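Note that one protein chain of the assembly has been removed; the remaining protein chains are unaltered in position.
Take a look at chain A:
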Amino acid sequence: MTSSTLPLRERTPRRIAFSQKLGRWDIKFSPYLYISPFFLLFALVGLFPLLYTGWVSLHRWDLIAGQGPMVWFDNFTWVLQQRQFWIALRNTLSIFLLSAVPQIVFALLIAAVLDTNLRGRTFWRMSVLLPYIVMPVAVALIFSNMFGDRYGLVNTTLGHLGIPAIQWHSDPFASQFAIATMVNFRWTGYNALILLAGMQAIPRDLYESAAIDGAGRVRRFFSITIPQLRPTLIFVIITATIGGLQIFDEPRLFDQNGTGGANQQWMTLTLYLYNLGWGQLDFGRAAAVAWLLFLIIVVIGLINLAITRRISSNGGVQR
């Protein structure tokens, strides 16, 4: 007993010092430890692949044979000389416009109606969100059936109205319209709820004093709601831009072949990237397309940011 307490008494002060040090380290380094998983993962599967895409794009690089010699910007000049690239760019922009514009207009309209003093509020909000839980692949399969060229529901209905059938799968504009419809189906309600949240954060007394001044619903919407909604609008438009320009699922499944149509009627840039990389096994060129698409997203994102800023700061009540 005595012999064992003696060394223990000797050690006690050092143990306190050590645990104190440990406690200080705990306080100092724990926060970094807690946030590190995100930064590690982002570096490994987000940032590094994006940068390494640049490296791959400067090489001849086969999916199976792997890295080949450095060819500098040959992949880029090759891609930029392809007619298919420009068609894909046109299609991507066309589908993006056909989906983003009506989507945001409708989402604003739906949000404005949901923002009134409705009966059965939760029910209506839920009903607007229903399409969101249908996976894009399923949406694509359902709509490519409804937009069938020969026996599709849409053409049958048009036939009843005496309108000639539309070639949804061979006409470029028609096919892009059909694909944009799929995107709108799934995302309009979701965006409406985001905009609704933004609308509810607008102080009610702004509306009340405007109402006293004789402003009607429509006037209140344009003079108060839209300018006050600016941050939310910017968020919705930027997310729609980043997501919309990378569209893949819907065009991939619009027909059985998945290559974007016999004449690339609805081939988008991401689909082109996939066809180059996993169809032709040419990773160098696929990586070049990825980098180009990245630049396009940045440019269009900035343009949209500028437009949104201007629209919502024109006129209106500023607090």
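The rule we apply is simple: a contact is a pair of C-beta atoms (placed from the backbone, for glycine too) under 8 Å apart; a residue touches a chain by one contact, two chains touch by 3 or more; residues count from 1.
The rule we apply is simple: contacts and distances are computed from a predicted model.
A.B. asks: Name the chain not shown, per its UniProt record: "(2Fe-2S)-binding protein", "TIGR03943 family protein", "Carbohydrate ABC transporter permease" or "PTS system IIA component, Fru family"?
C.D. replies: "Carbohydrate ABC transporter permease"
A.B. asks: Using the definition of touch stated at the top, determine which of A:Ala65, A:Leu80 or A:Met135 touches the missing chain.
C.D. replies: Answering carefully, the residue with contact to the hidden chain is A:Met135.
A.B. asks: Which residue, A:Ala17, A:Leu41 or A:Ile303, contacts the hidden chain when the whole complex is considered?
C.D. replies: From the options A:Ala17, A:Leu41 or A:Ile303, the contact with the absent chain belongs to A:Leu41.
A.B. asks: If the hidden chain were put back, which residues of chain A would touch it?
C.D. replies: On the chain A side, contact with the omitted chain comes from 23, 26-28, 30-32, 34-35, 37-39, 41-42, 45-50, 52-53, 55-56, 66, 109-110, 113-114, 116-119, 122, 124-139, 141-143, 145-146, 148, 151, 153, 156, 185, 189-190, 193-198, 200-201, 203-205, 207-212, 231-232, 235, 238, 242, 245-246, 248-249, 252-253, 256, 258, 270, 273-274, 277-278, 283, 286-287, 290-291, 293-294, 297, 301.
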